[in-house]
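Note that one protein chain of the assembly has been removed; the remaining protein chains are unaltered in position.
The block that comes next holds chain A.
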Amino acid sequence: MTTLTDPPKEQFRLSMLLYDTRYRSATIQVIAMIGFMLLAAWLISNTAQNLAALGKPIDFGFFSEPASYDINQRLLDYSSRDTHLRAALIGLLNTLVVAVLGCITATVLGVIIGVLRLSNNWIVARLMTIYVEGFRNVPVLLWIVFIMAILIETLPAPSAFRGDNATASMVLGDSVAVTNRGVYVPEPLFSNSLGNIHLFGESSLRFDISLDLMAVLVVLGAGIWVSNFIRKRADRIQEQTGDRPVTWWQRVAVIVLPTGLLLVLLGFHLGYPELKGFNFSGGTHLRNSLIALWLALSLYTAAFIAEIVRAGIMAISKGQTEAASALGLRSNKIMSLVILPQALRVIIPPLISNYLNLTKNSSLAIAVGYMDITGTLGGITMNQTGRELETILLLMLVYLTISLSISAVMNWYNESVKLKER
């Protein structure tokens, strides 16, 4: 009979946490985690204590107080008797407006400039280089202030349009007034309006949805859908018979005719701006603060996007271009059908971060008095209520939410264009 002795049973000792490589990394991580949490706890408790010592505990009650200040650019109805929450909402919409306008303009400009920078035309390519380097290397705040100063100092004041010997006149058939207070453009009006749907009653988040706009969008959408259907049918016929039926007039007609008919039924007409009292009234007023901010952000970000587009195009091997031209494609077709679709995969990820930058840079709006969310919630509201910590924390949360939303949408788009591996 053999006796088996158990292998010495290894007992867990505390020192093994440090000397045994099996446990060491976990130990270090736990210690680091505890250290981090203590630091965070200390910061929070210190803040809370100091605020309590100052007699200002964290409190969001100010949101339901009347804001008492006016905001010039408001997409929803707002008066100085509305709450701080409503003022923050108006500011948020203003931020979103300039961010969306800026992203679209910057992308269009950036793609054009990026492509032109690779042009074989020496002067065009050099001009684009100057543009990119000029905008990229000067802080965007200076561009914002500079454009605003140009708008204010060079354009005529509304009073210059007045009287018999007016020194300024409206452009585009007396429909658009360009002044140093902004640009007044005609606004769409409906004489047989369907009215609005009013949501959220009298609360701070109330808003109206224009039924006219909804109706136009629905009809327009339906027209585009039918038009796509006609195109697919034409594709099918072409595949079967080799002849492509002429459908362009059908496709245009299904979009234009119903929409036009609806507009006539709704009594669509344009409201022109006219000089009345101190200012132009009627029409849509694009304030120079919006224009300056929008232009500066777009031009600045377009310089970065141009570089991204150029990098994306140069990442596509020259063989692709040569192969496409060997097939007989013209150079603009090569760009739009062969190069750009492949370059998009390289372009989109850095493009996302430029969209995020543009959105965050829009908080420089206060330099020109554009009432974005930093100007309302993080500016006047903070100043009038003295709730620095609360407003800044909320502001950070808002920008975080906007940025994450943009990232999510762009990542989804990136998924849809990336190389499909089969």
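Going forward, contacts are C-beta pairs under 8 Å (C-beta built on N, C-alpha and C of every residue); 3 or more make two chains touch, one makes a residue touch a chain; residues count from 1.
Keep in mind that, in the parts below, contacts and distances are computed from a predicted model.
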{"item": "Undisplayed chain, where the name is taken from the UniProt record, one of \"NAD(P)H-quinone oxidoreductase chain 4 1\", \"Electron transfer flavoprotein subunit alpha\", \"Predicted ferric reductase\" or \"Amino acid ABC transporter substrate-binding protein\"", "value": "\"Amino acid ABC transporter substrate-binding protein\""}
{"item": "Touching the absent chain when the full complex is considered, from A:Ser159, A:Gln342, A:Ser363 or A:Ser403", "value": "A:Ser159"}
{"item": "Residue in contact with the excluded chain [from A:Lys276, A:Lys333 or A:Lys360]", "value": "A:Lys276"}
{"item": "Touch residues of chain A, complete complex, unshown partner", "value": "38, 41-42, 45-46, 49-50, 53-56, 68-72, 79-81, 149, 152-153, 157-159, 180-181, 276-279, 281, 288-289, 366-367, 369, 371, 375, 379-380, 382-386, 388"}
